[in-house]
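All protein chains of the complex are present and in place, except for one that has been dropped.
As written, the chain order gives the labels A, B and C, with residue 1 at the start of each chain.
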Amino acid sequence: MVSVLIVYYTKSGNTKEMANMIAAYIRNENVDVEVRDVFDTTPEYLLEYDGIILGSPTYYGDMAAEMKELIDKSVKYHGELSGKLGGAFTSSAYIGGGNETTLLSILKAMLIHGMVVVGVHNADHYGPVAIGSPDERAEKQCRVYAKKFADTLKSLKGFDIVD
Amino acid sequence: MVSVLIVYYTKSGNTKEMANMIAAYIRNENVDVEVRDVFDTTPEYLLEYDGIILGSPTYYGDMAAEMKELIDKSVKYHGELSGKLGGAFTSSAYIGGGNETTLLSILKAMLIHGMVVVGVHNADHYGPVAIGSPDERAEKQCRVYAKKFADTLKSLKGFDIVD
Amino acid sequence: MVSVLIVYYTKSGNTKEMANMIAAYIRNENVDVEVRDVFDTTPEYLLEYDGIILGSPTYYGDMAAEMKELIDKSVKYHGELSGKLGGAFTSSAYIGGGNETTLLSILKAMLIHGMVVVGVHNADHYGPVAIGSPDERAEKQCRVYAKKFADTLKSLKGFDIVD
Partner (left out) sequence: MVSVLIVYYTKSGNTKEMANMIAAYIRNENVDVEVRDVFDTTPEYLLEYDGIILGSPTYYGDMAAEMKELIDKSVKYHGELSGKLGGAFTSSAYIGGGNETTLLSILKAMLIHGMVVVGVHNADHYGPVAIGSPDERAEKQCRVYAKKFADTLKSLKGFDIVD
């Protein structure tokens, strides 16, 4: 069974809500998922899973400092995350308010770790975005992303995908 | 009087509509504005104005090839656009669909030309975004951006801003 | 056997030289590789391979219009590239001259197609960069990237990696 770690930083609760949505949909795909607050996460945790998804509110077009701190500390294990599958999600106050660049700030850090990342052709392309409190639109994004992430992870790890 | 050139590439008409909205709002600020289709625009035109705003639909998270062609050709005048004020706008089919990265693809090209660019703290931050056909939200974005662009241009060129 | 298509746009010959280097190193990994000039490439070609690597010179921090045109035309097959592995490389005149943002312009387009992309932890992180004519440094980048790309592709497609 493949495993996924979802780490979130939240202030309003929106990003945490998205973390739980994505977790539930990935579990539906028969994947082991753990959800952690960034304050309860050390870089060591990142080593233990096949896939890692990081979620942050959109703060000035970039992940929150609290999430960046985890990534900066993960340099201790630089090279050891190589080949894992990575993903990102964000909650944002506005359309055009920096949500895409926030997702890319996370994905770029993952590429630098030598990780694999995946986009979605028929939903939010770089990862799920909620505008304000997660609504039906955001839930759909989480659902489509979770399925794509799980399928890609199974392919990477040599598991069959049963549709 | 300061002058602005707005160049758009459009297929559905949405980006052209935004170009005209922004033009009207910038003219309200007592600025001379010309709007041109990218197919009627040569790099020479870029030299003639104090400010340049480029608009493109969101195609794969980047400006359309037709707009990129104009930018690639502008290398002929590399250095001569330095100090001009630049801006960008985009129409996109979806939230999270690449609109921010499209705006940044244009702004980055302008920075490489040595141009000045400006963001907006209380509206779409990197430039106006329309999701689908320009609606009231998009019109407001164009209005706020036009005012900020015009004010910044006047400051840069040593004109007084009368509020 | 997995297969890779490398498409390049070149003016000075530098990007073509990188294409051939990467092709040679990927072939070493027992992968079928085809190298094509962007002018001889239609979107239909993209459908035929497991992996796609696009190379462009750095033009204003973005891929050249000629490469963007291929991507824009590929919208015809939107969804059909989903799950393929994508990569990028660039030749650039200068350090700090837009090479990273050029690579990301290509990778973002691939994510929007629903493709998978991979970074490198111990070499140019977003893909190989040559500063000027490809030198020893650039060749090393191509070599490390080719191996990582080939290994990731085999994992994705369920092949064993033999080291």
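Throughout what follows, a contact is a pair of C-beta atoms (placed from the backbone, for glycine too) under 8 Å apart; a residue touches a chain by one contact, two chains touch by 3 or more.
Given the structure is predicted, the values throughout are model-derived calculations rather than measurements.
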Touching the absent chain when the full complex is considered, from A:Val2, A:Ile53, A:Ile71 or A:Val118: A:Ile71
Identified contact with the non-displayed chain, of A:Ser91, A:Ser105, A:Gln141 or A:Ser155: A:Ser105
Which of C:Ala23, C:Leu85, C:Ile131 or C:Ala150 contacts the chain that the document leaves out: C:Ile131
Chain A residues that touch the omitted chain in the full complex: 59-66, 68-69, 71-72, 75, 97-98, 101, 105, 108-109, 111-113
In chain C, positions touching the absent partner: 61, 94-101, 104, 123-126, 128-129, 131, 137, 141
Chain not shown, touching residues in chain B: 78-79, 81-83, 104, 107-108, 110-122, 125-126, 148, 151-152, 155-158
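One rule holds for everything that comes next: only the chains that are shown with their structure count from here on.
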For chain A paired with chain C, centre-to-centre distance based on mean C-alpha positions, whole Å: 25
For chain B, residues that touch 2 or more chains besides their own: 61, 97-98, 101
